[in-house]
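Remarks on the structure that follows.
Omission of a single protein chain aside, the complex is shown with its protein chains in their original locations.
Letters are used for the chains, namely A and B, taken in the order the chains are written, and counting of residues starts over at 1 for each.
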Amino acid sequence: MTIAEYERAPAVASADQQGLAPRLLRIWKTEPGIAGWLSTTDHKEIGLRYIVTAFAFLIAGGVEALIFRLQLAGPNLHLLTPEQYDQLFTTHGMTMIFLYAGPVLSGFSNYLWPLILGARDMALPRLNALSYWIYLCSGIFLYAAFACGFGPNDGWFNYVPYAARAYNGGPNIDFYALGIILLGISTTVGSINFVVTFLRLRAPGMSINRIPILAWGTVTASAANIFAIPAVSLAFFLLWMDRNFGTHFFDVPAGGQPLLWQHLFWMFGHPWVYAIVLPAMGMVSDGLPVFCRRPLVGYTAVALGTVATMVLGFGVWVHHMFATGLPNVSLSFFSAASIIIAVPSAVAVFAWIATIWNGRPVFTTAFLFFASFIVLFTIGGVSGFMTGSLPVDWQLTDTYFVVAHIHYVLIGINVFPVVGAIYFWFPKFTGRMLDERLGHWNFWTMFIGFNLGFFPMHISGLLGMPRRVYTYADGMGWDWLNLITTFGSFVFAVGILLLIVNVVASMRRGAPAGPNPWDAPTLEWSVSSPPPPYNFAVIPTVGSRHPLWEGRVPPQEGDSKSYVEGGMVLDHGRETVGTSPLDAEPGIILKMPQDSFAPVLLSLALTAFFAGLGLHIWWLAIAGLVGAGLDIFGWLWPERSLGETAEPANV
Amino acid sequence: MSSATPASKLPVGAIDTRATGWWAMIFVVFTEASLFAYLLFSYYYLAVQPHPAGTFPQGGTPSLSLALPDTIILLLSSVAVAWAQFNIERNDKRHLVWGLGIAAVLGMIFVVIQYFEWAGKPFTLASSPYSSLYFTVTGFHMAHVVVGVFMLWSLFAWAAMGYFNRIRYAHIHIGALYWHFVDAVWIAVFFTFYITPLLGLK
Partner (left out) sequence: MSWSGRKYAVSDTVFFAGAMLGLCCGAAQAAPLNYLLGHGDKAYPVVALTWGVLLIAVAVIAIISLLVAGAIWRRPGIGMQAPGTRLELSGAEGGALWIWIGVGVSSLVLLASVVWTMRVLADVTSPSKRAALTIEVTGRQWWWQVRYLSDDPARIFATANEIHIPTGVPVKFKLIGGDVIHSFWVPALSGKTDTIPGQTNETWMEAAKPGTYHGQCTEYCGVEHAHMGLLVVAQPSAQFRAWYEHQLQSPDPVGGQQAAGQVDFNVHCGSCHAVRGTDAAGVLGPDLSHLMTRKTIAAATLANTPENLTRWISDPQGVKPGALMQRPELSDSELAGIRTYLQTLK
């Protein structure tokens, strides 16, 4: 046990100092076995769990889609009843948007952040574990309802009054509401953790202009979540109250307002769309230059563009409500804003193209995913631009054109970068390379399948096919388009299957990667693959945007030398260094907590609370609440080993 | 071996506003403030819709006879917490305990008065959009006060156990941040429900 102290001059040593690595390993290692598995706070472990869980949901959501694509393959098919179809398409949307797209990016950021920022863990390691456990619990909660036949059935944005008790009598919407509120807690605490880590845990010298774009993307998304999540949680809470306790927020006969739901939902919903693409765009901004053998063109513009997109993203929610009869004068403002928001995206697109143009591409699978993403991003972007134009949107909205748009955004700007990121960072995660030959097959199957499946949706939309119909009549001009779409979606699914095959096979048989297989410039590549539990034997010092490329690319003004071989040791228990938000000047030695069961227990207590509310088992709800309270009380108990309590001897 | 890191002394552990918990609480406050902003948005959104006479606010303009003293009590409890913070920064552990205890008691008085305020209302949660809003928004606030009172008693106990001194007081400042927020947001709630009808929004 360490002796608590008020201040210390940190020892400085070389990273390969005798005995340092074993000592740090002893301090940071998670206990083997189930106890360690449940209590770990290692961000790498949590990050991988996030990614694996999110992919499990991606597959579930994908299978749901394949099933209803069969129904839509031709006119007047009746594989599914309307109710089954409605639960499937809603659960598909819920899964992809809430349980896959956001969490998978949290997974990557969880794994990568401390490594790219030069820290030993996230700022709040136990909160990090809590965020994962609640995510897992809420996913199971939502899917348990679905498995019992009570899946949500009103589309993922769940408009009232159809979601009200009068029109939707089953418990379906109650479970959806409670599950999303539970998930919101996970997203919120995760987001707070990212923001605090971004502001406080960057390696000494990693000033605000030297931070990898991935961190900019995730911190922007997280900041947005902090402001946006309460809107959707509140909307679902008010709906749940209406359904269970007779309140009248959305209840029209008593004076409630259905549009209040839409405002609250989209005040969240639109920023959320950016939250699930900006970190992925960040992955491309960091990954693409590695395979172009040059730094990203326009770093500052891209970073500022990321933030600007998010700020504008809070001002365009009404473009989801263009057909609701709001006055055209106010709609025109939102229409203009929705078109202009494309400007910061254009910054990123031209920065990526210029990076390839002025570099020399290395044809890896990751490069193919990142480069093709630019085109998919553009397609998803311009279809969004079209829906921003108010009179055009009155035609486009709620047709398959919008379905095409949302899939180009979510698959093009989320799945493609994510799969590219898997090819890029898998060697870091596992110490082994993914197979490149299979990777090329993987890429082309996904790319062709995706465009075959989803591009025709634009046309079926322009030909008037409404979204969310469980079947359609023949003679509408949509038959062959839907057949192609269904075929393409199966090709795309084969692509995802190839990825899984590659991952499973390469985990055992992949070529050894070494610490830096791509000769990449950022800090995560300076440590072994996979990294040790403590990440860095000594805290690195950063002097430029590209610590591992120094001397090989021209320095920026103000750059100095980075040090990864030597630095602060910090081995009096779990410790890392806290730095100032702008210039990253070291200011404090932070004590990091031991592994803890508090997060998993709190998640279980909260899940019990929500399950009690959903099933109207009030004692369970109360027990869950009391359990949660006790858990938090124990969690926050001031600890001497964390430097939270007074030392009677000293003062 | 080379490093650019200066070997000067650095504080260790949870120190004042450099503790990560303090930064986390800042963002907890941001997200909670957003929650109340959306709640009050819902109020104003429904308030500006047409209503049958006398239903918004239901039962006429709400009386200030309990709400105003209640507001003052909550503000005084914030003052007590500020006093506790001031004391611990000067290593006055005894008055730290007193400050926290007074704040917690004032918080409990707020809860009791608010209970009578609720009981005196001529409507229930399910009477009208106004009544639903009234009980939901003040209920959300009440839940925050209850959590805050538990938190203040916890800090009181830890302070009484001698856990804090003029260097180790991060817990106090983190808790105080939350409590000041709960008080500040009450001002917004109070203004919305009790003052705007007086200003003509009904």
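Note that in this section a residue touches a chain if its C-beta (ideal position, glycine included) is under 8 Å from a C-beta of that chain, and two chains touch if they have at least 3 such contacts.
These numbers come from a predicted model, not from an experiment.
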Chain not shown, its touching partners among those shown: A
Residue in contact with the excluded chain [from A:Met386, A:Leu452 or A:Leu604]: A:Met386
Absent-chain contact - pick from A:Ser138, A:Thr309, A:Ser335 or A:Ser596: A:Ser335
Listed residues A:Arg293, A:Lys561 or A:Arg640, member touching the removed chain: A:Arg293
Touch residues of chain A, complete complex, unshown partner: 81-83, 86, 154-155, 159, 161-162, 167, 252, 256-259, 292-294, 297-298, 301, 323-325, 328, 332, 335-336, 339-340, 342-343, 346-347, 349-351, 353-364, 371, 374-375, 378-379, 382-383, 385-386, 389-395, 397-399, 427, 433, 436, 459, 462-473, 475-478, 511-514, 516-519, 549, 552-554
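Keep in mind that, in the parts below, only the chains that are shown with their structure count from here on.
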Intercentroid distance (Cα basis), chain B paired with chain A, Å: 31
Complex contact set, residues of chain A against chain B: 4-10, 12-14, 123-124, 127, 188, 191-193, 195-196, 199-200, 204-205, 226-231, 233-234, 238, 241, 245-249, 251, 254-257, 260, 263-264, 267, 538-539, 541, 543, 560-561, 563, 565-568, 572, 575, 577-578, 586-591, 629, 633, 636-638, 642-648, 651
Residue ranges of chain B in contact with chain A within the complex: 1-15, 18, 20-21, 23-24, 27-28, 30-32, 34-35, 37-39, 41-42, 45-46, 49, 51-52, 55, 91, 125-126, 128-129, 132-133, 136, 150, 154, 158, 162-168, 170-171
